[in-house]
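With one protein chain withheld, the remaining protein chains of the complex are depicted in position.
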Amino acid sequence: MATQVLPGGALRGDAPGGINPVGIMPGFVTRDGVTVLEAEPLARNPEPSRRYYFYMMAPAIITLAAISLYPFFWLIWMSLHDVDIMAGDKWVGLKNFERLFTRDAKFSNGWLLLIQYSAMCLFFEVLLGVLIAVLLNRSRWEKVLVTVFLMPMMMAPAIAGLVWYYLYNGTFGWYHWFMQSVGLLGETSILGSPSTAMIGLVLVDIWQWTPLIVLITLAGLKRVPRDQLEANMVDGAGEIRNFFQVVLPNLYPFLLIGILLRFMDNFRFIDSVLILTGGGPADATNILPVYLFDVSFQYFKLGRGAAIALTLLVVTIILGMFLVKIFDSPAARNVGRTEG
Amino acid sequence: MFYVPKNAIYKRIPRRKFLELGGGVATALGAGSVAVGLSSVVTRSPVQAASSDDAKWKQYSGTKLVFMSENTPPSFAIRENLKPFYDLTGIEVEILTDDLPVVQQKVGIDLRSGKADFHLNYVQDKPIGAPFADYFANLNDFINDDTLPQDPDGMGADAWFENFLDVCGTMYTRDRLIAFPYDSAVACTFYRQDLFEQHSPDFEKEYGYRMEFTKDTTWKNVYDFAEFFKKLRAAGQDVPYGYAQHQGSFAWTAQLDIQRLMYAHGQWTEFDVDDKLGSKEPGPTRWGDESSIFLMEKWKELASVAHPDNLANDTLQLNTVYQAGQIAMQVQYHEFAASIEDEKTSRAAGGKTAYAPCPKGEASWIKNGGQAVNGTSCGIGGIGINNNASDDLKRAAYLFAMWSTSKETQYNVLKGVGGTPTRKAVMDMPGVKEARQRPTDMPNALTFDAVYDYGIKDPHFVLGPKIPEANEYYQIILTEVQKCISGQQDPAATCESIRDQVDDMNDI
Amino acid sequence: MASKDVVEYASPARRIANVAVVVFLAVYLLWTILPIFVMFVSSLKDLLEAFRIPAVGDWSGIALFFDFEPTFKHYTNLFVNLNFGVYFFNSVAAALGSAVVSVTLGATCAYALSRTEFRGKKDLFFWIISTRMAPVVAVMVPLYAIFRSLELVGSLWGLILAYTTFNLPFAIWILKGFFDNVPFAIEEAQMVDGATRMQAFRSILPLVAPGIGAFLVLCVLFAWNDFLFASIIGSGGAKTLPVATKELVQPQNIQWGSIMAAGVVTTLPMMFLGLLIRRYLVTGLTMGAVRE
Partner (left out) sequence: MASVSIDKVWKYYGQTPAVKELHLEVADGEFVAVLGPSGCGKSSTLRMLAGLEHISAGEIRFGAKRINDLPPRDRDIAMVFENYALYPHKTVFDNMANPLKLRGVERSVIEDRVRKAAAILEIGHLLERRPGELSGGQKQRTAIGRAIVREPALFLFDEPIAHLDAKLRAHMRGELKLMQRRLGTTMIYVTHDQLEALSMADRIAVMNDGVLQQLGTPRQIYDHPVNAWVAGFVGEPPINFLDCRIVEEKGELRLVHSSFDLVLRPEQAAIVRERYAQREVRMGIRPDQIAISTVETPDSFGGQILVTEPIGGDMLVDVSLGGDKVLVKTRPDFEGRMDSPCYLTLDRGRWHLFGKDDGVALF
C-alpha cells in the first residue's frame, strides 16, 4: 500500500481510516455525518472552444438566413413603402397597414376564411385520421390498407387540384353527377356556389391529408404501453373509456406533430385552392394567402402585399411557436412510459 | 425538321427518334438543355438607309432574344416554326410561355426593376399593357426608322383591323405606341342554329316573334330565348339552357362579359374618359348611377334564366359547357370557334352552330340617353418591346415583333392551329375568303363576318377601361357581381359597393 | 407493446360494430382511391369519352365510365410533342438535388444542435422551424428578386435552392430528433477508441441512415410536388412536371386527357417511392416528436 503525500505534508497513508480530506485540505468539513466543501475553485480553466459545432451549423444557418431573413427584411421595407407598378417607392409609414385594418374588407374576410378553412381541415382530418388509425390498428389488413390510404398524400397538390376540378366539374364531373344523383346538389356545381365552395376545398384537403394523420396516429398507437391498457382494463374500464383514458393521452404528442405539420402547410400551400376556385365565387374561398397572391401578383401592389404577408407571417409564427411550446412541454414528452 | 436554336429550352424530339431510343434515353437527351439561364447576345453589322432590305433584316445576325409569352396557341405555333425568322435575320429567339398570372408577375418585375431579361413581352392589352404601359418602348420610333426594314403592308393603324392598334398599342397618350396586335379574341354570339330552328315555331306562338339571331337581336330577346328554354326544361323536355354567363373565376373575362351588356345600352362605360385612350387618373366611376343599377338588375335577371352553374363557368369552362351541348347560346370569343367546330371535342360541331354579332341594346333599357349598339369587347394580345433593353436589342426585337405579326406568320398560324389574325391583309390571302363559309378548313373564319365586318367597328366596340389598376378593377367587379348573382346582395348595393371600392382604388 | 393483442370478448354489440367498421373502411377506401382511379382511367380516354356522363340519377350509367377504347396517345403526346421527358428530368434533378443538399446541410447542423448546449439554442431552433412556416406567397416576391439577381431564375440550381428553403428547416428539425435518439456514448466510445470528432460523427451516421434515407425521400416528395416555387422560380429553363401539367390548362383549351396522363406520370413515381419507404415514413415524421 503506497503512502500518500497530501498537501500540508501529512503522511496519512497508514492511518487506520485511509485518507479523509477533512483536516488536511482547507475548506473540507464534516456536517451531519457528510464531508462537504465550503470553497470556490481558485481559478477556472479556460472553456474549451466550440468552434467545431459552430462550423457544423454555419452552412445551414447561413443558407437559411440568406433565404429567409433577407426576404423578411425586404418585406418589412416594402410594407412601409408604396411599392406598385409605378417606379419611385414612396415612404408611407404604416399606411399600408392602416388600410388593411381600417377599410380592407377582403383582408378581414381573408383571415376569417383562412381560420375557417384551417379549422375545418384540421378538425376533420384529425377526427377521421384518428378514427381510421384506431380501426386499422386492429385490422388484419392494416399493412395493405395503409399503403392504399397513403396514395393521396403522394400526389402533388396542384395535380390533386386539377383532378378534383375535373371531378367537381358541373358539365362532366363524376362527383358532381354523384352528388346530384343522391340529391346533395342541384345543377349548381359545388365550386359554383358561394355556400358550398369552401366545403369543396375542405373535402380535397381532407382527401389528401387525412392519411398523414392516420400514419402518425398509427405510429402513436403502436407505442401505447400495454401495461397501462391492461391496468385500466383490470380497473374496470371498457374499450371506449380505455381509449379516452389511456390511448388518447399517449397519442397526444403524435397528434400535436400532425397538427403542427398540417397547420404549417395549410397556411403555406394554396396550389389546389388557386386551381379549384382562385378565391371565388364571391370571395367565398378568398382565404388570406389567395388574396395576398392577387394583391402582389395580379394588382402588383407589392407594398400592400408585403403588409399582408407580414401579418400572415407573424400570426403563423406566433401560432407555430405556441404549438412548438406545447410540443416541448413535459406532458408531451412522457409518452409510452409507465412509471415504476 | 424545324430549326431549333442551340440553346433552346424547348427541344423537340422527333417521333421516330423517340421510338428508336425509348423514353428514358430521350429524357437524358433533354438534359442537355437543363442549365440554360436567360441570356442575351447582341451582334450588329451597321446598315444605312440605302442598304438592301436583306442587309437590314440581317443587321443583327447572331443576336439572341427572349420573348415572354402567355401559353396560347399562336406562341406555340410560332415557337415551333422559328426557322423562317432565323433564315431571314440570323437572330435566335427563345420563346418562354407561362400562365397569364405568372407572365404578369415576371414581366412586371423585369420591367419595373429596369432590367431586360425578356426583350419581347406578350402585352395582353389591359392586364399587362395598361399597368406597364410606361415601360414599353415606343414603337413609332422604329416604324419611322429607315435603317430598319419595314413590312410591305405597313405597321400603321390602317394595316390592322379597326381599333386593334388602339386596343393594345395606345395607352393614355397617342404619342407612344407600345405594342403591335399579335393575336385577338373578340366576342361574338355562338348559337345553336339547329335548336333555334327546331323550337322557333313554339317560341313564336308564345313570344310573338321568330327565334333567330341577327345583328338586331337584343339583350331582351336573349332573355326571352333563355326563359323559353328554361321553361321547356322545366316541362321535362330534353333541351339545353338558353344562355350562360362568364362569371367564373377568370376576373378579366367576367368583367368583359357584363361590360358588353352595359355598353350595348347607351354605350355606358365605367369612367368619363376617352375609351380609346384610357387614363391613369380616370376620376370617379359611373358605377352606382341609374344606368348601372338598372342594368345590374337585368344582369341578375339574365342569370336567373341562364345555366345555373354561372359562377363556376369562366370563359373556358363556359365553352366546354357549350361544347357539351348544355347551352344553346353563348357570347364567346371568336378564337374558340375552332374548338366548337372540332367534331372530336364538340357536340355543337358540324354546322349546328352559327355565329352572329354580340346582342344589341334594348331601347327601353337605356337610361342614359345614349344609343343602342351591339356592345362588343375584346382581348387583344400585343407584342411589345422592353424599353430597358439596349437600343440595339430593341431594334433587333423590333424585327421579331414585325415578323411575328406579319400577314404570312398570321396566315400560317390561322391555317395551322386556328389563330385569330389582326392584320387586314390576311383576309385577302388564298383560301381565307372561302373559309368563311362552310365547309371550312379554318373554322375561326366562320366568325369573321360577325367580328371583323361588324363587331369591332364603331360604335359597337368597347376598348377599355384602360387604367393602370385594371386587374384590381376586374377582381372587384367579379366578386361583387358574383355576390349579386348568388343573391348575397341586391343590384343597387352591388353597384354602390363597386363604386366605393373602385373610387378607393383610384384614390378618389 | 402493440395494443392490438388485447383480448376481445365477443358480444352482439361487438359483432355489429365489426360490420360497421368494415363498411366504414370500405367507404373510405373507395373515397381514397376513386380520384386516383378516375385520373388513371381518364388518361386512357379520348376527349369525348372523357366528357360523357349519364343523366342525373341514372345509376346504371356508371357503366359509361368504363365504356371507352383505351388509348395511349396522351402519353405519347406528352413525351413526343410536349417535352415531358425534359420536365421529368428537371423534376428528378431538382427534387433529388434539393433533398441531397437539405439532408447534407441539415444533418450536420442538426447533429451540432443535438450535441451541444448554448444560450439561445432554443430560440435558434425555433427560428429554424419558423422559416418553414413562412407562407410561400408571402416571401415569393423578394425571393424572386434575390434569385434573379443571382441569375438563378429558370435554372435547376435556382430551383434546388428554392426547394431548400422549405426542406432544410424541416430536415434540421426532424434529423435533430434522430440524433437526439442516438446515445452520445457511442461517439464517446469512438473518441476514446481514437476517433477524431469528425470521425465520431461519421461513425454514427449508419445508425441514423434509415431515418435519413426515409427523410431524403420525404424531401424528394415535397420538392417534387411543389408548384408555386417551380412555376415562378423554375419555369423557363427548369420547368417541372406539376408546372408543365398546369400549363396544359390553356386559355382556349383544357387538354384533360393529357392532364390526366401527366398527372399519372407525376404521381406514379411518388406513389412507388411512398410504397418503398412506407415503413420509414412515420419514423421520418415522428421521430423528431418522440424521445425514445
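A few notes on this one:
Letters are used for the chains, namely A, B and C, taken in the order the chains are written, and counting of residues starts over at 1 for each.
To be clear about the criterion, a contact is a pair of C-beta atoms (placed from the backbone, for glycine too) under 8 Å apart; a residue touches a chain by one contact, two chains touch by 3 or more.
This structure is a prediction, so every number in the text was calculated from the model and none was measured.
The chain that is not displayed touches the following shown chains in the complete assembly: A, C.
Checked against the full complex, the candidates C:Ala26, C:Ala55, C:Leu150 or C:Val192 give a single residue touching the omitted chain, namely C:Val192.
Residues of subunit A that touch the chain left out of the display are 1-2, 4, 6-7, 16-22, 25, 27-37, 39, 41-45, 47-48. Residues of subunit C that touch the chain left out of the display are 183, 185-186, 188-197, 199, 203, 206-207.
Here is the rule we use: only the chains that are shown with their structure count from here on.
If the chains shown are joined wherever they touch, the resulting network links each chain directly to all the rest.
Chain pair with the highest count of contacting C-beta pairs: A-C. The chain with its CA mean position farthest from that of subunit A is B. Nearest to the common centre of all protein CA atoms is the CA centroid of chain C.
A straight line joining the Cα centres of subunit A and subunit B is 45 Å long. Separating the CA-averaged centres of subunit A and subunit C is a span of 16 Å.
Multi-chain contact residues, meaning those touching two or more other chains, occur in subunit C at positions 51, 141, 145, 246, 249.
For subunit B, the set of residues that touch two or more other chains comprises 105, 320, 324. Here subunit C touches subunit A in the complex through residues 1-6, 21, 24-25, 28-29, 31-33, 35-36, 38-39, 42, 50-54, 56-59, 65, 105-106, 108-109, 111-113, 115-116, 118, 124, 126, 128-143, 145-146, 161, 164-166, 168-169, 172, 197, 201, 221, 224-228, 241-243, 245-246, 249, 256, 259-260, 262-263, 266-267, 270-271, 273-275, 278, 281-283, 285-286, 288-291, going by the rule given at the top. Listing the residues of subunit B that touch subunit A in their complex gives 101, 104-105, 108, 112, 131-132, 134, 247-250, 307-313, 317, 320-321, 324, 326, 468-469, 471-472, 475, 478-479, 482-483, 486, 488, 504. Only residues 85-87, 103, 169-172, 186-189, 191-195, 277-283, 286, 294, 296-301 of subunit A touch subunit B when the two sit together in their complex.
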